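This report refers to the structure that appears directly beneath it.
For this view, one protein chain was removed and the others were kept in their places.
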Amino acid sequence: MHKNTQSKIRVGILGAAGFSGVELIHLLANHPGVDLIFASSDQKAGQPLSRLVGRTGSTDTSHLCFCPAIEAENLTRSGAVDAVFLATPAEASAQFARKHKEAPIRIIDLSGAHRLRDEAQAQAHYKLPANAAAYGLPELFREAIPRDAKLIANPGCYATAAALALAPLLREFSVQTQSLVIHAASGVSGAGRKASEEFSLTALRDDYRAYRVLNHQHEPEIVQTLSESSGKNLELTFTPHLIPVTRGILVTAHARLEQAVQADAIFEAYINQYGREPFIDLAEQADDIRLSAVVGTNRCQIGFTLQDRRIIVCAAIDNLIKGAAGQAVQNFNLLFGFPETESLITLRRYQS
Amino acid sequence: MHKNTQSKIRVGILGAAGFSGVELIHLLANHPGVDLIFASSDQKAGQPLSRLVGRTGSTDTSHLCFCPAIEAENLTRSGAVDAVFLATPAEASAQFARKHKEAPIRIIDLSGAHRLRDEAQAQAHYKLPANAAAYGLPELFREAIPRDAKLIANPGCYATAAALALAPLLREFSVQTQSLVIHAASGVSGAGRKASEEFSLTALRDDYRAYRVLNHQHEPEIVQTLSESSGKNLELTFTPHLIPVTRGILVTAHARLEQAVQADAIFEAYINQYGREPFIDLAEQADDIRLSAVVGTNRCQIGFTLQDRRIIVCAAIDNLIKGAAGQAVQNFNLLFGFPETESLITLRRYQS
Amino acid sequence: MHKNTQSKIRVGILGAAGFSGVELIHLLANHPGVDLIFASSDQKAGQPLSRLVGRTGSTDTSHLCFCPAIEAENLTRSGAVDAVFLATPAEASAQFARKHKEAPIRIIDLSGAHRLRDEAQAQAHYKLPANAAAYGLPELFREAIPRDAKLIANPGCYATAAALALAPLLREFSVQTQSLVIHAASGVSGAGRKASEEFSLTALRDDYRAYRVLNHQHEPEIVQTLSESSGKNLELTFTPHLIPVTRGILVTAHARLEQAVQADAIFEAYINQYGREPFIDLAEQADDIRLSAVVGTNRCQIGFTLQDRRIIVCAAIDNLIKGAAGQAVQNFNLLFGFPETESLITLRRYQS
Partner (left out) sequence: MHKNTQSKIRVGILGAAGFSGVELIHLLANHPGVDLIFASSDQKAGQPLSRLVGRTGSTDTSHLCFCPAIEAENLTRSGAVDAVFLATPAEASAQFARKHKEAPIRIIDLSGAHRLRDEAQAQAHYKLPANAAAYGLPELFREAIPRDAKLIANPGCYATAAALALAPLLREFSVQTQSLVIHAASGVSGAGRKASEEFSLTALRDDYRAYRVLNHQHEPEIVQTLSESSGKNLELTFTPHLIPVTRGILVTAHARLEQAVQADAIFEAYINQYGREPFIDLAEQADDIRLSAVVGTNRCQIGFTLQDRRIIVCAAIDNLIKGAAGQAVQNFNLLFGFPETESLITLRRYQS
C-alpha cells in the first residue's frame, strides 16, 4: 500500500501529445498521489501542455511544456521519475523498455509492443520479438499482475472490450469451434491523430467501413487473452469497423453453444466474474449496450442475448479510457498501492 | 415493352411522406415515363409536396398536395392510376393489396407484408399470412419476375445488401453449416421518421449500438433469398446496428468455406453473376467497401477478403434507394418495359 | 463560510431528468459538501437515477429514484432540504418559488422566470411578472450577490456567453449606438430533451439555421445585464442559431467603437475584469475561440479581433455547464461558503 502521503509518485509520459497521452495528462492531473514530471512529444516540444489539453484538473500542469523524447530519456536515466507511461508507437515503446531495463522505474506500455507471447504473431504484427510482460487487464488477471512488475503491457482497446465481453462465457461453457465471430466498431480517435485526407471530416463524417479485414493485430491478442482466461484453445475471427464518432468501441460477439444452456446460468457466470468489479456494468440484454453510456468513463458495459444455442454478447468501452489511458492508470494504481479506482471513478459519461 | 411514348404511366404513392415515399417522389419526378397522380399521407394531408420535398426534378410536382389515404383509395378504385407504390407499414400494405386485388393496377410494395413465404416467420414478424408475391430483387431473380405481375414484394434494405453480398459465394461454393454470421449497420433513416426522444440528435449523435438482436425480421428474409438463389438450406445469424449517419447500410458477412478455394475462383463467381449489372460495383477487397461510395445512388458495392478458408464479404447500399425506393423504381421499370436504369443511373453519390 | 464539515448541505433538484438536471446530478454527486435528497421528474418518476445518468461520481446516488414533483414539494415543506435547484420550465419555477417563499431554503432557479427586471419584457417573454432576484453571474456581479439570498436567478446560456464577452469592452469604451450585433450558435441540447421529428437526428444532422429571429427571450436579458454592468443604456440585436452538435455555445459579437483605441487598451480592460477569474480564459484573438476548448467544462473562453474601429469579440461556453448547471453550482458554492470552484475545477474538456 502507498501510505506515505507526503511523497508523491513521480511520473513521466512519453508520446504525451497523442490522444491517449492527452487522456493520461487529464487523468494524472487529477490524481492526488501523482507528480507529473515530464510529458514528451517531439512534434509539440516546447509548447505548453495547456495549449493542447486546456487547463485541467486540480493539480496545476500549466507550468509544464512538452519536452522532446531525448529529454524524457535523460530525466528517466537521471532518476527523476518512478514510473513512465509509454503512449508511443510499438517500436518506440520496445526501444525505450530495452534501454531502461535496469532503471529503477516501472513502465506501463500502452502500445502493442509487449502484449503478444507468440513469436510468429509478434513478428507478423509488430516486427518485434514475443514478450512475457504482465498483461494489465485487472478484471481478468488481477491476481496475476505482480505488484512489483517492472513492465506492464496495457491491453489494446478492441482486445479489452472483446475479452471482457467473452471471458466468463468461454470459461464456463463450451462453444462450437469456429463459431466465434467478433465484429467491432470504433470511433475515429482509435486511429490516433492523423494529418491525412483520409481522416478528414469531409471524408469520414458520412462514412462507415470495415478495415484491416482478416489482418488486424488485435485478433491474436484477443485469442491469447481468451485462451488464457478460459484454459481452452480458441479460434475466432475479428473484424473492426470505423464509425464517424470521436470515441467509443462496441464489440458484437457471436457464438454457438455446444449444448443448450439457460440464460440465467450464463448471467450467473458473468455475475461471478464481474459482480464486484467497480468498472463493469452488466445489462439485461445485448440491445442495452451502447457507446453513449460509457464514453467519458473507465467503465465497460456488457450484455448478452441468447436464443436456443445462439448467443450475441455486446460490450462497450471508451477506447481512450478503459481501452487505453484509464486502464493504464488502473494498472498504475495496482502497482503503487492506490485504490484501483483512484482518479477514475469520478469520471462521468459525456452524454447527459 | 412500353412503346407508346405519348401516354405516360399514371402512378400513385401511398405513405408518400415517409423517407422512402419522399425518395419515390424525387425519383418519379425525374422519370420521363411517369405521371404522378397522387401522393398520400394522412399526417401531411393538404400540405404541398414541395414543403417536404423541395422543388424537385424536371417534372413539376409543385401543384400536388399530399392527399389522405382514403382519397388515394378512391382514385385507385376509379381507375385513375396504372401503378401504386406502397411505402406504408406492413399491415396497411397488406390491407391495400387485399382490397384492390381485382383492380387493373400493378402494386409495388416497399413494406415487408408480402416478402416471406414461410407461414411461421410471416406470422412471427408481421402478424400476416405468408405470401407468394414476386420478390423484386432483379440482380438475383430478374427472369423470375413476371412482367405482368400484379404485386411485387420490394426487398428489405438489409436483405438486399446481404443477399447481393453472399449469393454468388453461396451458390458456387460450400460453407460450413452455421458459419454464416452477418453483421450490418444502418443509418438512422432506416427507422423511418420518428418523433421520439430515442431518435433525437442528442440521443443518437455520439452513439452506436446493436438492436433487435436475434430478433430482426430481415433474418428470415435473408435466409429465404439466399436459400432460393443457392438452392441450399441455409442457416445464419444476422445482427443489425444503428450508426449516427442519415443514410447507408454496410453488411459485413463472415463465412468459413468447406474447402480451400482460390480468391480468383470466387471473384469469377461474382463476375459471372454481376459482371453486366449496371448497379453493382465489384471492388478488390472488403476494406474498399464504404457507405460514402454509394449513398445517394442506386448502386451496390461488393468486395471480399479471403484468408485460408475464412472469408469476409462486405456490401454497401443506400438504404433508401437501392434498399427501398430506387429498387422499387427498378422493378417498376421492369414491369412497364422501361430501361431498367431509367431515372436511376444519373443519380450521383452525395460525397464529392 | 461553510465550516462544519460534519453536516452536509441537503439538496434537492426539481426537473432533474432534463439536460441541465442531469448535469446537476453529475456535479452534485462529486461535491463533497452536498447530500442529494431528491431529484424529481414527473415523467421518469420511479426510475432509478442511474438509468439516465449512469453511475456517477464518488458519492453513491445509485439508491435514488426520480420522485414526482409533488413529493419534492412535500420534502421541501417538511424541512428535508436546505437548497433546491429548479431545472424546471419558467412557469413551474415561478410557482415553486411563490409557494415556498417562506420556507427556510435557498432556491437557485435555472429557468428564465426570475431574470428580467422589466415588466413588459418579463410579460412578453415569460408571461410572468418582473423580478428582482439576485442575478447569479459571479464574474460580473459577485459582490452584488447577497450571501443570504433566498433566490438566485441563474443566467441564461446565451446571456452568460454574450455578457461575459462584452462587459469589459462596454464598460470601458464607447461603441456606436446600434452597432452591437450579436450572433450566436448553440448545440441542440440547448433546446432541452425533445420527442419531435424536428429534433430528430435525420432532421438536424446536416442542418444549420437561425431561429426565433428578432424574438428570442435572451435579447432583453443580455441588454439588461450589459446595461447594468456598463452603466449605459444599450441597444443590440441578438440572433441565435442551431448547430448540429450536442453541446456548446459560441457568441460572435460585432461593435464599432466611437473612437480609435489600441488593442492593448482593450485587452487590459479584459485582464482587469477577468485576470483572476478561475473559469475565464482570455485568448489572443477571436479566431482562437472554439467550442471544443470549453465543452465539458465550466470555463468561458474569450478573444477579440480589432481592425480600425471595428471589433469582433467571440466567447464560448458549454451551454449545460457554465450556461446552466455549472454556474448554478458556482452560485451554490457562493451562497454556502464553499470555494467557488468546488466540484467544477476538475471538469475537463471532452475533446482530447
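All chains are identified by letter, namely A, B and C, in their written order; residue positions are counted from 1 within each chain.
Quick note on the criterion: contacts are C-beta pairs under 8 Å (C-beta built on N, C-alpha and C of every residue); 3 or more make two chains touch, one makes a residue touch a chain.
Small disclaimer: the values here were computed from a predicted structure and weren't measured.
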Fill in the blank from the handout: Missing-chain contact, candidates B:189, B:252 or B:305, resolves to B:189
Problem - Given A:27, A:188, A:280 or A:334, the one touching the chain that is not displayed - result: A:188
Practice task
Looking beyond the chains shown, say which of C:120, C:144, C:195 or C:213 touches the absent one.
Solution key: C:213
Handout entry: Option from C:117, C:171 or C:290 whose C-beta touches the chain left out
Key = C:290
Fill in the blank from the handout: The missing chain sits against chain C at residues 176, 178-179, 181, 183, 185, 202-203, 205-215, 237, 239, 241, 243-248, 250, 252, 254, 256, 285-287, 289-292, 295, 305-307, 310, 312, 314, 316, 350-352
Practice task
Spell out the interface residues on chain B facing the chain that's missing from view.
Solution key: 19, 22-23, 26, 30, 54-58, 189, 246, 281, 293, 296-297, 299, 320, 345-346, 348-352
Handout entry: For chain A, the residues touching the chain missing from this view
Key = 19, 188-189, 193-197, 199-206, 244-246
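Definition applied: only the chains that are shown with their structure count from here on.
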Practice task
Find the geometric centre of each of chain B and chain C from their Cα atoms only, then give the gap between the two centres in Å, rounded to an integer.
Solution key: 47
Handout entry: chain A and chain B, separation of their C-alpha mean positions in angstrom
Key = 40
Completion exercise
Expressed in whole Å, how far the mean CA point of chain A lies from that of chain C is 36
Exercise for the section: Provide the list of chain C residues touching at least two other chains, using ranges where the numbers run on. Expected result: 19, 189, 246
